[in-house]
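Worksheet: the structure to be examined is printed underneath.
A single protein chain has been omitted; all remaining protein chains appear in their positions.
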């Protein structure tokens, strides 16, 4: 039982809070006492060299992986832990299912269900998990597919779609669950260069028109700079530097940030 | 010399083709009815094996230690002892313990239990080879463990396990010949019977082999390929 952390956060606290979160695999520490707050409607980009723990931030927030120490809060309540007596204990599966509904995720490899059409991919969880009727679920899904420009392909299976099209369906599928926080894990890394734009456009509209809170791990420096409210540079499981995109890209303070930006921008 | 002494009777047999047609006309109906029984045994035991495969394959993947251990013991036991031993045990020893099954039932039970154990390992392998990303996507959509399994993983497993299952089904068809040894009147049994009365061994066993071959190659395998195409179409791959 963990009594160092509060059982809930006061009103007006950030939508997502990482409090001293540590994640390690054996001797390898991937997240090292990470503290990170993300406000309602904020768009945060996470950049950094591979192995810096940036994807792990999203994976532990999605509860795909458990953390070794610390607590993650979502919407004022603990996510990874549940109240027990005076303190917190590791969350059970049923507690996780309650809390997880606030979070949605889009994956690098899309991970669409291959045995379902685009539309079926988008109505599956709303019907199974939220208990929507087929009509309600389809109405919601069709709106979203239209928003991502995939309504004309709604009856296609994923194997018939290009990478960019699959990723747009995957975004609609995640949105259909009406999450408060959207996690984007290198969503353009597996795409051919010519279709990256169509996916970035969808994310732009999510940001500008829907005001969704988003955490994005990305290698697209230009896009991160254009769209983010804040950019975090990760190095060895910690935030080495963070700030507004202008500040971080134009006037980095940390030596590691400078080196990383040099290397990345040179390569382009 | 040795070669000639072998060849001459062989050629005499071949030249005596009236006897093969005579043989064929006389015994074809009997062998056909034996083949029907073989198909029945095959169909029933394939169904039983499929159900057992699914149940024990999923049990093998259970988080529950006891459930997993029970499945492992079952699978290792039936794979580790020989089919014929299991068949004899069910047919000859079970009645001593008060449970008497007809030869047909014993045969179907032994084949179903035995091939179910092999099939369970295929199911387990199939579930395990569904990409990790599928589990993760289902979890990210907040599906319960049961929903993930039933709605996302198992349907994808079908297309993955069909090819190895098809191979196993051909093996099952071949293995049905063993039920002749517990007096089920299948194709093998009829062949033995005819052989015992006529001693036309080449004709009778040759014909039996060809019938088995036709059943496998021109009935069972096309059917299984059709199933694979059907499954592939379901996931939009065809």
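For reference, chains read A and B in written order, and residue numbers begin at 1 within each chain.
One rule holds for everything that comes next: a residue touches a chain if its C-beta (ideal position, glycine included) is under 8 Å from a C-beta of that chain, and two chains touch if they have at least 3 such contacts.
Here is the rule we go by: contacts and distances are computed from a predicted model.
Asks: When one chain of this assembly is omitted, its UniProt record names it as which of these: "Ectoine/hydroxyectoine ABC transporter permease subunit EhuD", "Multicomponent Na+:H+ antiporter subunit D", "SGNH/GDSL hydrolase family protein" or "Rhamnose transport system ATP-binding protein"?
Replies: "Ectoine/hydroxyectoine ABC transporter permease subunit EhuD"
Asks: With touch as defined up top, name the shown chains that contact the chain not shown.
Replies: B
Asks: In the whole complex, not just what's shown, which of B:83, B:105, B:130 or B:149 touches the removed chain?
Replies: B:83
Asks: Please identify, in ascending order, the residues of subunit B that touch the omitted chain?
Replies: Spelled out for subunit B, the touching residues are 5-6, 9-10, 13, 76-77, 79-86, 88-89, 92-93, 96-97, 170, 174-178, 180-181, 188, 191-192, 195, 199, 201-202, 205-206, 208-209, 212-213, 216-217, 221.
In the analysis below, only the chains that are shown with their structure count from here on.
Asks: Centroid of subunit A to centroid of subunit B, CA atoms only: how many Å?
Replies: 48
Asks: Would you mind writing out the residues of subunit A in touch with subunit B in their complex?
Replies: 62-64, 93, 97, 100-101, 103-105, 107, 109, 111-115, 117, 124-125, 128-129, 156-160, 170, 173-174, 177
Asks: Which positions of subunit B touch subunit A when the two form their complex?
Replies: Of all residues in subunit B, those touching subunit A are 131, 133-134, 136-145, 147, 151-152, 155-156, 159, 234-237.
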